[in-house]
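The block that comes next holds subunit A.
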Amino acid sequence: MNKFFQRWTVFAGLVAVWQLLGWLADDPFFPPPSEIVTAAWQWWVVDPRNFTEHVIPSITRLLSGWAIASVIGVALGLLLGRSDRAMEYAGPLLVFLRSIPPPALVPVFLLLFKAGQSMQVATIVFGVIWPVLLNSVDGARSVDVTKVDTSAVFRIPRWQWVLGVVLPAASPKIFAGLRVSLSLSLVLMVISELVGTDNGIGSQLMQAQREFDYTRMWAGIVLLGVLGYGLNTALLAVERRALAWQPRSRDEQHA
Partner candidate 1 sequence: MRAFTRGLIGIAGFLALWELLGRSPLIPAHALPPPSVVFGELVTQLTSPAFISHVVATVLAVLIAIAIAIAIAVPSGLVLGSVPAVRHATRAIIEFLRPIPSVALIPLALVMLGFGPETKITLAVYAALWPILFNTIYALDELDPLLVETARVFGTRRVGVLFRVALPSALPFVLTGIRLAATTALIVMVSVELMAGSQVGLGYFIMEARSGPGRMDQVLVGTVVAGAIGVLLNNGLERVRRRWVAW
Partner candidate 2 sequence: MSNMLEVADLGHTYGDYEAIGGLTFTVRAGELVCVVGPSGCGKSTLLRTISGLIAPSRGDVSLKGSHLAVVFQDYSRSLFPWLSVQGNVEFPLRGLPRAERRARAAEALEWVGLGAAARKRPWQLSGGMQQRVAIARALAYRPSLLLMDEPFASVDAQTRFELEDLLLRVRREHDTTVLVVTHDIDESVYLGDRILVLSGSPARLVADLEVPLPAERDQVTTRTDEAFVALRSKVARLLNVGGKPAMDVEKWAAAERESLSETVST
């Protein structure tokens, strides 16, 4: 409790300093936090049109892209992870595909899917599938030999082997991958909205900049920060519940 208090005090102190400097400097690039928060509230929450036209579609894209990538990534990852042979065939290709900056493919997706929702979702899926896929491969490989032997002795059916043994054993790694992917989804959502669309948080951000409305621009940045924080916290809560059986799960790791 004390630590909680301490860290928010420092945070509040920093915001206060910014507020003070913002007032004193009166710099158009750096409006004081009070103005930003007011603008964010007015723009994103109070105005129902902005909320339904920009915030909701953005979150829908983000979540559907992430969900599709997660399902494909986990399924493919578990398959590849249980076969060394398959991984030998696919490994170098995966390494290469993962290294491609997803925004570079935006032009291709634009032509393949036309501008709009499906192109944006495709960009997100391509960009965020790799952490899930590669972590699932790792996870599926980490099923220990004793569990493999135990399952073989009891002759459990195939589906039970995958869902009851491999998936739980791989789940800590899978969750780590899901978290990285979720924060990447936010990045790719913004990127996909910067071109070829006029709705979504990303496009609003760009538009605010073009109109020299810096307070609104900051409001967009703050909204994205809050969104990222909220999504990560929500996923962590799910993870904690899903991995409660684990002796010890780590919160912060190489993300």
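If you want to know what made the cut, all candidates are chains of the complex that A comes from, given by their letters.
In this section, contacts are C-beta pairs under 8 Å (C-beta built on N, C-alpha and C of every residue); 3 or more make two chains touch, one makes a residue touch a chain; residues count from 1.
Source: prediction; values computed, not measured.
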Interface partner of subunit A in the complex, by touch - 1 or 2: 1
Interface residues, subunit A side, partner candidate 1 - complex: 3, 6-8, 10-11, 14, 29, 85, 88-93, 95-108, 111-112, 183, 186-187, 190-191, 194-195, 202, 205-206, 208-209, 214, 217-218, 220-221, 224-225, 227-229, 231-232, 252-255
